[in-house]
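Below are the structure tokens for one structure; questions will follow.
The complex appears here minus one protein chain, its other protein chains still in place.
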Amino acid sequence: MKMTLEEIAKIIDGEIEGERGTVIRGIGKIETAKEGDLTFLANPVYTKYLYTTKASAVIVNKDFRPEKDVKVALVRVDDSYRAISKILQYFHKEPEKTGIDSWAFVHPTAKIAGDVYIGPFVYVGENVEIGKGTKIYPHTYIGDNVKIGKDNLIYANVSIYHDTRIGNNVTIHSGTVIGSDGFGFAPNNGKSFKKVPQIGNVIIEDNVEIGSNTSIDRATMGSTIIRRGVKLDNFIQVAHNVEIGENTVIASKTGISGSVKIGKNCMIGGQVGIAGHLKIGDNVKVGAQSGITKNVKDGEILIGTPAIPAQNFRKSAILFKNLEDLYEEIKRLKAEIAQLKSLKNE
Amino acid sequence: MKMTLEEIAKIIDGEIEGERGTVIRGIGKIETAKEGDLTFLANPVYTKYLYTTKASAVIVNKDFRPEKDVKVALVRVDDSYRAISKILQYFHKEPEKTGIDSWAFVHPTAKIAGDVYIGPFVYVGENVEIGKGTKIYPHTYIGDNVKIGKDNLIYANVSIYHDTRIGNNVTIHSGTVIGSDGFGFAPNNGKSFKKVPQIGNVIIEDNVEIGSNTSIDRATMGSTIIRRGVKLDNFIQVAHNVEIGENTVIASKTGISGSVKIGKNCMIGGQVGIAGHLKIGDNVKVGAQSGITKNVKDGEILIGTPAIPAQNFRKSAILFKNLEDLYEEIKRLKAEIAQLKSLKNE
Partner (left out) sequence: MKMTLEEIAKIIDGEIEGERGTVIRGIGKIETAKEGDLTFLANPVYTKYLYTTKASAVIVNKDFRPEKDVKVALVRVDDSYRAISKILQYFHKEPEKTGIDSWAFVHPTAKIAGDVYIGPFVYVGENVEIGKGTKIYPHTYIGDNVKIGKDNLIYANVSIYHDTRIGNNVTIHSGTVIGSDGFGFAPNNGKSFKKVPQIGNVIIEDNVEIGSNTSIDRATMGSTIIRRGVKLDNFIQVAHNVEIGENTVIASKTGISGSVKIGKNCMIGGQVGIAGHLKIGDNVKVGAQSGITKNVKDGEILIGTPAIPAQNFRKSAILFKNLEDLYEEIKRLKAEIAQLKSLKNE
């Protein structure tokens, strides 16, 4: 891939400060980019590298004002992160795969549309339907009666249990499991447990992306539902009968217990735990490692275990660190009061 | 599947309030069930849906007293959750698989009993033994010298390392790894590390269920042991030489460090961490996200990081939230004491 700075500026509606004909051959991080690379500056932590980068051009925000002399060419845009993301598409070169490999197992009852890729060692079960343009990488398992829409990208070693429904433009990364049984056991006699059959399924709507090694359990009854536009990172636990609302984003290692309903446009940090049967509103933000133990209203910002409003948490955390000082202070006050009392009694 | 309410009541020893001949065609959640569905009410949070559900019948506990008029038929039982679980068996329709697929790799030295299912792309190593009625789904790896008993259900993409022993009636979900090396490294010279060979194995007794994407490491020496009736959720880390006692239940994302011994009938919440070499007694309960740093006696109920008795934790957590108020209170007291002292000296 090769583009001039002028071509790049046109795509991202940017203003060039520097040589318009500069040829860009790759994209790099500001601290390690080399000649011929385009890079970007969004997070101020990295500003110091602007003055030393070996890149041939840097995308910056329109309002950015350097504190020192800048030698590298700049391209000014409204939002440098979105702009670099746009240019990355042009330099993205994932291998293009097509066709149904002769070492794939496809059950004769499966309905496979055109333009698909089904790699070696893929297993496609009975009555499965796979839409046009969908790519399924090696070693992926598609159980019976699964319906998969168009233009999905399912990487290697994914396990999709029977009856799952997947929309269009969905990406699923390796090691992820969709439709394993919910964790439901009824006590038998106070000692051992009897499994509660999990007869529901999982529904994944359009434009969802799911990271690697994530698990989404099937519903006991009905469906576990991942709504349109949801983005799940790696290692996320989605228990049975959970519903995650449109465009909600959840970072790595978060665990969502059974029957939780999460609203739209939420941002949930990593390693968060959400207790069972709770309702989380829309536009909620939850800090990393929090433990949610109560329903959460629209727009709340929470952190901590159990989670409390973010402003309380920050103050309390600082005091927690110095809890011993507080304790010492109380001891001092106690001594002073004792002294005051003894004076009184003299 | 189709049953009358009368047939259902007979199975779960229930009393019908409504039309005995009502035909049930499916099972649904109370809030989304449709006509022809049976549903249940166990958690009071869902009581409000009883008055509006479209289901044709609801299983409720004997002592349940509705606060409003109920239009739907009721079936009263001793334990509504156990009752629905029993009925779910009848509506459970997982595809039945049998036979050894011609695309399975089965080493000639392996001993395979009758009535098994070994799917396409399954790998069965040297000297493996697989008992009657066991089902192994596609892409599962069974290493050399593994012994697997009867009537087990091992889903797709499971990895079972050499020398593992698995009893009867065990279920293992996709992505789970049994027998990977324990995390043991001896410092070489204060800088790099040398691997400690892990020559032990994993033993899984009867009636165990293991969720998806869980890892159980082999022992350094001897065995990592999962006792009869244990239920492990998804993403559980069981380190080398751990032993988990009978009928203990562990929720998702909990991590158990090396050589920990856990007793019988414990209930351990999600995202808990247990430090190495600890002994956890029988009938212990641990709240979600706790960190266990000391031995735990039989019957203790703990929560927090480090874990403390549940009643202390709840009180301390409320005070933590308002730690700033406590701090302000101390400042006020300090000022008052200063004032008292100055008066004294006047």
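Note that the chains are named A and B in the order they appear, and that numbering of residues resets to 1 at the start of each chain.
The criterion applied here is as follows: a residue touches a chain if its C-beta (ideal position, glycine included) is under 8 Å from a C-beta of that chain, and two chains touch if they have at least 3 such contacts.
Nothing here was measured: the structure is a model prediction, and the numbers come from that model.
J.: If the hidden chain were put back, which of B:134, B:220, B:247 or B:265 would touch it?
T.: Here the residue in touch with the unshown chain is B:220.
J.: Out of B:26, B:125 or B:149, which touches the unshown chain?
T.: Answering carefully, the residue with contact to the hidden chain is B:125.
J.: Among B:31, B:144, B:206 or B:324, choose the residue that contacts the chain missing from this document, as touch is defined above.
T.: Touches the omitted chain: B:144.
J.: Give the residue, chosen from B:12, B:177 or B:210, that touches the chain omitted from the document.
T.: B:177
J.: Applying the definition given at the start, please give the residues of chain B touching the unseen chain.
T.: Output for chain B: 105, 121, 123, 125-126, 139, 141, 143-145, 157, 159, 161-162, 175-177, 180-181, 183-187, 191-197, 199, 213-215, 217, 219-222, 235, 237, 239, 241, 253, 255, 257, 271, 273, 275, 277, 291, 304-306, 308, 312, 315-316, 319-320, 326, 329-330, 333, 336-337, 340, 343.
J.: I need the residue numbers on chain A that touch the omitted chain, in ascending order.
T.: 27-29, 32, 39, 43, 45, 79, 81-82, 84-85, 88-89, 91-95, 101, 103, 119-121, 137-139, 155-157, 171, 173-175, 207, 209, 211-213, 229, 231, 233-235, 246-247, 249, 251-253, 265, 270-271, 288-289, 305, 317, 320-324, 326-327, 330, 333-334, 337, 340-341, 344
We adopt the following convention: only the chains that are shown with their structure count from here on.
J.: How many angstrom between the C-alpha centroids of chain B and chain A?
T.: Roughly 24 Å separates the two chain centres.
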